[in-house]
Structures are given as structure tokens and as C-alpha cells.
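Omission of a single protein chain aside, the complex is shown with its protein chains in their original locations.
Going in written order, the chains are labelled A, B and C, and every chain counts its residues from 1.
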Amino acid sequence: MAETTYVEAIRQGIWEEMERDDTVFVMGEDVAVYGGAFKITKGMLERFGELRVVDTPLAESGIVGAGTGAAINGLRPVLEMQFADFMACGFDQITNFAAKCRYRWGQAIPMVIRAPAGGNIHGGPFHSQNVEMPYVHTPGLKVVQPSTAYDAKGLIKAAIRDDDPVIFLEHKYLYRSVKEELPTQEYTVPIGEAGVRREGSDISIISYGWMVHVALEAAENAAEEGISVEVLDLRTLVPLDRQAILDTAKKTSKVVLLHEDTLTGGLGGELAGIISEHAFDYLDGPLVRIAAPDTPVPFSDTLERAFLPSVEDVVAKVRWLHRF
Amino acid sequence: MAETTYVEAIRQGIWEEMERDDTVFVMGEDVAVYGGAFKITKGMLERFGELRVVDTPLAESGIVGAGTGAAINGLRPVLEMQFADFMACGFDQITNFAAKCRYRWGQAIPMVIRAPAGGNIHGGPFHSQNVEMPYVHTPGLKVVQPSTAYDAKGLIKAAIRDDDPVIFLEHKYLYRSVKEELPTQEYTVPIGEAGVRREGSDISIISYGWMVHVALEAAENAAEEGISVEVLDLRTLVPLDRQAILDTAKKTSKVVLLHEDTLTGGLGGELAGIISEHAFDYLDGPLVRIAAPDTPVPFSDTLERAFLPSVEDVVAKVRWLHRF
Amino acid sequence: MSTPAVAHLQTKFDRDLCERFHYYMLLMRELEDRIENKLYRQGKVVGGCYTGRGQEAIPVGSAILSRPGDWLTPSHRDMAALLIRGITPEEILAQYMGRATGLTKGRDGNMHMGCAERHCVPIISSIGASIPIAGGLAFAMRYRGESNVVFNYSGDGASSRGDWHEGLNMAAVMNLPIVYLCNNNLYAYSTPLDKQMKVADIADRVAGYGIPAEIVNGNDVLAIYEASKRAVEHARAGKGPYFIECKTFRMSGHSAHDPADYVPNQLREEWSRKDPILMLQKYMVENLGADEQDFVDMRKRVLDKISGAVEWALEQPFPDPATLEDDVYAPA
Partner (left out) sequence: MSTPAVAHLQTKFDRDLCERFHYYMLLMRELEDRIENKLYRQGKVVGGCYTGRGQEAIPVGSAILSRPGDWLTPSHRDMAALLIRGITPEEILAQYMGRATGLTKGRDGNMHMGCAERHCVPIISSIGASIPIAGGLAFAMRYRGESNVVFNYSGDGASSRGDWHEGLNMAAVMNLPIVYLCNNNLYAYSTPLDKQMKVADIADRVAGYGIPAEIVNGNDVLAIYEASKRAVEHARAGKGPYFIECKTFRMSGHSAHDPADYVPNQLREEWSRKDPILMLQKYMVENLGADEQDFVDMRKRVLDKISGAVEWALEQPFPDPATLEDDVYAPA
């Protein structure tokens, strides 16, 4: 059977939900006629019509606001930000209003904000950022980032069915670099459940997004040196699967926290907080964070490669921690 | 000699810098004629004139952009956000442009964005938030929050002299609740240096802002039970004083990380990351985070009191950790 | 500032309708007065305190036209819009006092209230943010082919915000059924209109969106009613958004703690002569046979209602701290 890419998996997921539920609609810049900057919404205009596939003016705050209003009034918007970086333009609407509706007045906001994020595409400071943390930090939002085509489809479907606002971060580098056969049967992937991608006994790497693949490659390399590495893919950043995080930490007693996002204020700290508080007795070594350095995302290849955590970086730290 | 409040200390600091350097100016909503929602800029219009004390339209992104442009063109803007919560409206300008100018094109942005933050004033979900983390997470920005009148004056002066954009978070509850005698001589407090507020040997509490006072009270109570608590006031959140953080952690081997901000994605995680990685061998107990729960800031007294970390919460955790 | 077009009344305003106007305007006035000048100063109300004193005609003359399926996004000076939608003084007072039975269960405060069932979006504190939200509410109406409309309320200051621009523009491009009621009360906090914008009227700003706009006397409930009627018919008929600029004045400080020294006395005096309640009463006397005694009776009715509500509210429980973490997310 044919393999489905990550980008196509997301497209299928949205498509299926639009077939299933006519309150679901997509909205954003260039999503209708053009089919979206990354072609996620391609063909939807023709199938679902311009009431449900809506090109907007260039106005992120307006788009998020409109989505939120539509969600209040009974629809299930799936909004596209052309790049995750520009979600910053709708930051107030997302964090100050949408996130708080349920708490303030019991109003559900069943809205998905999709945003192509991440680097390794020579996108530079404005088209490569990992923007999860401000949203992870905002109570009321859920945050998801799939690392595989299977999860991408299952999670976008779950996100659309979810009754809370979900920030759905798609990794641009994974769009076309990962693919797999998908089930013919319908399925969803539950929000809030991490997945063990590789079992291991010496060291755990906890990661998400593209870095899961880096972790798996590093684990493979480490295996050749006799180090058994477990890889946990968080998949959902809010709510975090604390159980899975603590389970793997307790199992291996040595943990590497890996993300593509910059170090300071990144999710690695949150994970360190959880583990160092709740699995302290189990730890046999420092919690090692591997992340991009605290700089804007550089453009040029030599710099971007140095910026992004690499398989070698991970193997080196794994080796070090193993010896600890 | 008369004692100076935190609010007045900031006012004096800005005033002195405006006297010293005529490229310094203040800009924001209601800062000129009205003297600012919290009266920080009171009297400045009369003294410095309307070219240097500028009322703006209601437009946070416009204000931050104008400040950034003015900084590029040789001035040193001190911008006021009426409440830290509304900085969200200028989020793109702050994080995507101002923060990256030096890295992208070597352009200094000597700008201060002042923002009244924090709760305990019955401000509810839109007027009580602790917004530091998205800015802590943005390379290129510095982030400061003083806990005393002395530091407030010294740090605002240092921030104005700093050649990088500084997010200066003022705690609204401290504005009028703390005061002290200030030196008659001019002084600044260096950005990037934490301060030990109380020496202790059993347990360290690392905190900042209003929570430093809560920590000190808790330390006092703990002392009565024979527990010696050290209190470290970070003062600057970016760049963090790693040395001071690791020193106190290594000294006492038991650390409580305390902040008013909500737990998930809060600074406590970052601190846990640093300590669990770089002082692992010294730790004799879990890193304990105390923070507000992951909810919007509630309005009503019963809820807000339950939401905010209290002296009792801290004492209880200190006691627990001491016994560990 | 150009003067509002003199209202040329086309509606036959009957006594019944005018009494409803009168009732809601008076109820808002007296309820806010009680809150600001009594309960706030007595420390019984928590947090800040914003009133729409002098602006009552705006929510009343417009919201009274709303149907159950419509949505409203009031500003912090539109309490009467909530009252008209059936939200009670009891609920409002409990909200102001931070009680568990308030509209936000004590989680939010003062005017930051609304109600999903009665289709009122609680005030969004970020000024201007309600404009795109109104767009989305209206989008859903168009999506389902309804003839409902959104009543969006905001102030002059809001019109400087980027959200205002983005929201108005999208509504125009998408032809959404929204009636914008802008209360131009000459100030945004301490900032006078000429520091907010260079043009004379907010309506001048609206022309650039291709949205019809008109200027009315914001203290004349009859004029607002007529303009709103035109606007609502326009929007219900699928002709898109419509903007009404209501020239008015904030007869109070920005909030209870603000003495508003920055407002010239002359301006305050000038506008106090244009009190919207007095204007309506004059009309009722001159055209509908009402007399002073009617107004005295009405005021008593309103004050009694409020007193009863205050008593009730003061006995309401504060929120149980155990509920602190409820409702951040949907129940699993």
C-alpha cells in the first residue's frame, strides 16, 4: 500500500472531520484558492465550498478572533497560521481571550490553530521558530506536536473533536520527510498520551516533534555501543503525560531532555521540574537538557546546523550520562 | 530620613535618568497628562515637556514599534504598558523584531518596556498575570523584576542604561506595600545579579518579585522550628545568575523554587533544569516547585487567596523537605 | 467635532416603548450609582469599578432591538445591554461582589461579565478585541443562513487598536451581519480624542472599510433606536455590517478611583445638561403625557428592586476554594 506523508496525513485528517461534521471549517490566509502555503488544504475549496474553506485578509489577530467568535457560536474552526512565527500577531486573542473563556464563563472554544513550526529548512529567524512555550504556559490551551504521519492524522482529528482550544504545531521539516502506511480504518490519537517509540533500559530520551527522529537515530547509534536507550515521544505538550514521563524516568534512572526549541524557558525545564520533584529517589544522574542555544534561529546552513541539536550531540550526552 | 515606596523609587529612577541623558523619554497610554495609571510618570510632563513625555493612542503594538524605531534612531525609550497583560497586544513587535535586531543586523535596541504585573490586588484574569515567561524564552530580551524599593530604583536605572531591550516587570502589589530608606547618592543595581536576602544552611528558597517577601516570612517561621532557610532573590530573570543559583543549591542541598506565576512552563522549571543538571551531586532532596496552579488568575478573594502561593504553603513544603 | 445629525424621528414612539427605555436607563443609572457610590466605597464591591453614567441611551436604544438568536458583545459601559438580555441586578451585584452566584462565579470581576445562554460575550478586557470576536459570531450566523445579527459595543479608544481595524475589515470583506455601536465619549481613560486620532469623527475612520456609518446623538435614546433599527434591518437583510457612532460623554472618571481632573469643567457642565435620562423624560412629558410623578414612581420601583438585589447579593456565598481549578479544560 502507498505511504502517506505527514503533510498529507494532516490534510486527510481535516478532510475526514469536515466530511463527518459540517460545523468544521477551515480559515486562514491563502487556504482556499491556493490550498495553503504548504498545501494542507488543497482541494478543500472544491469539495466543501467557500463557506467552509475561507480565505481571509492578512490579519492574524482578526483570524484568531473570528475563529473564537465562530466557536462560541457553534462552529468548530480549524485556523491556519501561515507560519507559527506569525501566531505572535494573534497572541492577545489566543492567550487573553480564547484560553480563558471556559474558566470565565463556561464557554467551550472548540478551535484548532494549526501552525507550521520548526527549522532545518533554512527559514531563518522568522520562519523556523518553535513557538510552543508561550502556549504551554497559558492555562486553558492544549498544545500538540506530532512526530509521525500516523500521529499527525490521528491527533488533528482528535484536536478538531476536542472541546478546548488546541494549538496544533506541525513540523515543517517533517511535512515531506516522514511517511508511512496509514490504517484504512478511521482512527484518532488521544490528546494527552505520550508514546514510547523505542524501549530501552539504560537511559531515557524524552522529546517531541522532529527531535524524536534525532533521538531514535541517536538511540540506534548508542545501541551499537551497548547503551540501551528508551525514547519517549510526548506528542502532547499540554496536558503532559506525567505518568509516562515518570515511568520512563523511574525505569532507566537517567534522563535526557531533548528539544529543538531554545534552551532557556523551553519545555526541558518543565520536564526537569516534574522529574526532579517526583522521581528524585530514582535518579542516578543529572537531568541532561539538550536544546538549541539561546539565539534567534539562524539562516545559513553552517549556522543552522550548529544551532539545531544533532544526532552527534545526543549520542555524546548519552555516552556521558551512561558513564556517570 | 523618609522611606521611599517601590512605586516612588521607580519614578525617581526614571526621573534621574531623564535628567542625566536627554535621549531618554517615556511613552505610553496616559503617561503624560495623567501621570500613568499607577502614577509612575507623575510630574514628568511638567518637568520634561511633551516631546519627552508622550501620551499615545490606545495601541500597544504601535507603542512598542514606535519605541523600537526610536531606539534604532538614537533614543532610549522607556515605554509603559498600562498592565503587563496587554503587552500581549505587542507580542509580535517585541519578540519577532525588537529582540532580534542585534543578532540580525547588529542594531542595538536600548529600550525598556515597563509593565505592572502580578496579583494579590483582586485584578482578576486580565489585570493580575505574571507574563515573564514568554519574554524569558525569547533570546535577545532581558527580563527584570525587582522585589524591593532599593532594587526597583537601581534596576530601572540600569535597565535604561542597558543597550539591549529590557522587559521591566513591576509588581503591582509591591508598589505601595514595600518601602525603605534609599541612599542619597546615586546608584544602580546591575542586571544579571541575584541577591541573597537571608542567609541559611538547611534549605534554599529561590524566588523573585513579591514571592521573595513570602519566602522571607516563611523563612522566619521556619527558623522558629529550627530550620535555617536561605532566600535568594533572582532580581534578573534574563540573564539568570547561574552562579548564585548553583551556589545556594550546593550550599544547602535542598531547594524550593517559588514563584507567583502558574506552574507549568513557569521559571521554576528552568531553575530545576539548571540545578538538576549542574548540581545533581549536591542534592539531598527533590527540587520542590511552589507556584500558582494552572488556571487563569481568579478574581474573588477566596479564590485568589487559594491561587496565590502563601506563607503557609511555603512553610509546609520547607518542613517536608527538611525532613526528607 | 462635527455635530451629530439632528434626529429626524420617523418612528412613532409609543408610551410603552419609551417606558421600557426609561426603565432600563434608570435601572442602569441607579444600579451603577449604588455600586460606585455606595458599595464600592463601603468596600463591599471587589476590584475596580467602571460605569456608563451618561451613556445609558446607547445600550438601551440598541439592545432593545435584539432577538434571542442575536449575540451581543457589550463594552464596560453598557450594563443596560445585559439587563435587557435578561441578566438580573442580582446576578450583576453578585458578580461585582465576587460571589459564587455571580455570572462568572467569582472568577472574573466587575463589568467583566456576560452569559452564554443569553448570548452576551463577557467584556473582553483587551480593548478592541471584541471586534474580531463579533466577526466570528456573525460568521457562524451567515454559515447557518440565519438572519441573526451581532451587536458590538466599543469606545473611541478602541478604534485605535489593530484589532479594531482587522475586525472591521474582515467583517466588510465577508459581508457579516454586525451592528457596531461606538460610544465616542471623548476620552479613553485620560486621553482626549485629539490624541487618539487626527480626524474629527470615528465615522471618518469607518469609511475606509466600505462599511456604512452614521453619527447620532449618543444621549438621545430615540435617535439611537432609529439608527439601530436601520442598521439591524440592513444587517438582517444580508447587506453586511453597519456602524453607528454615538456622540456622548463619560459622566464619571474612567473608573471609581479616577477624579478625572483632566476633563475641563466646562465640558462636564455642557454634557450634564444633555443627560440622556432627562432628555427622554422631556420627550415623554411633551409627547406622551407623562408627568413628574410617573418618573418618581419609576425611580422608586427601580430603587426598590436594587435594594432587594443588594440584600440578596450580600448574602451570597463566596466561591469555594475547592472550585479553583475547575473549568480550565473540558471535563475528561
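Keep this in mind: a residue touches a chain if its C-beta (ideal position, glycine included) is under 8 Å from a C-beta of that chain, and two chains touch if they have at least 3 such contacts.
Computed from a prediction, not measured in an experiment: that's the story for all the values here.
*Asks:* Looking at the full complex, which residue from A:A88, A:A115 or A:A194 touches the chain that isn't shown here?
*Replies:* Answer from the full complex: A:A88 touches the omitted chain.
*Asks:* Considering the complete complex, identify which of A:V24, A:A59 or A:V231 is in touch with the unshown chain.
*Replies:* Considering the complete complex, A:A59 is the one touching the chain left out.
*Asks:* Where does chain B touch the missing chain, residue by residue?
*Replies:* Looking at chain B, the ones touching the missing chain are residues 25, 51-52, 54, 56-57, 59, 61-75, 77, 92-93, 96-97, 102-108, 139-140, 142, 162-164, 239.
*Asks:* Since one chain has been left out of the picture, which residues of chain A touch it in the full complex?
*Replies:* Output for chain A: 29-30, 33-34, 37, 55-59, 61-62, 82, 85-86, 88-89, 122-127, 293-296, 298-303, 305-307.
*Asks:* Footprint of the hidden chain on chain C, which residues?
*Replies:* Residue positions of chain C that touch the missing chain: 160-166, 169, 172-173, 194-199, 204-211.
Assume only the chains that are shown with their structure count from here on.
*Asks:* With chain centres defined as mean CA positions, report which chain is farthest from chain C.
*Replies:* A
*Asks:* Which chain has the mean of its C-alpha atoms lying nearest to the mean of all protein C-alpha atoms shown?
*Replies:* B
*Asks:* Roughly how many whole angstrom separate the Cα centroids of chain B and chain C?
*Replies:* Roughly 36 Å separates the two chain centres.
*Asks:* Hunt down the residues of chain B that sit against at least two other chains at once, touch-wise.
*Replies:* 85-86, 88-89, 125-126, 294-296
*Asks:* What are the residue numbers in chain C that touch two or more other chains?
*Replies:* Only 104, 107-108, 112, 125-126, 162-163, 328 qualify.
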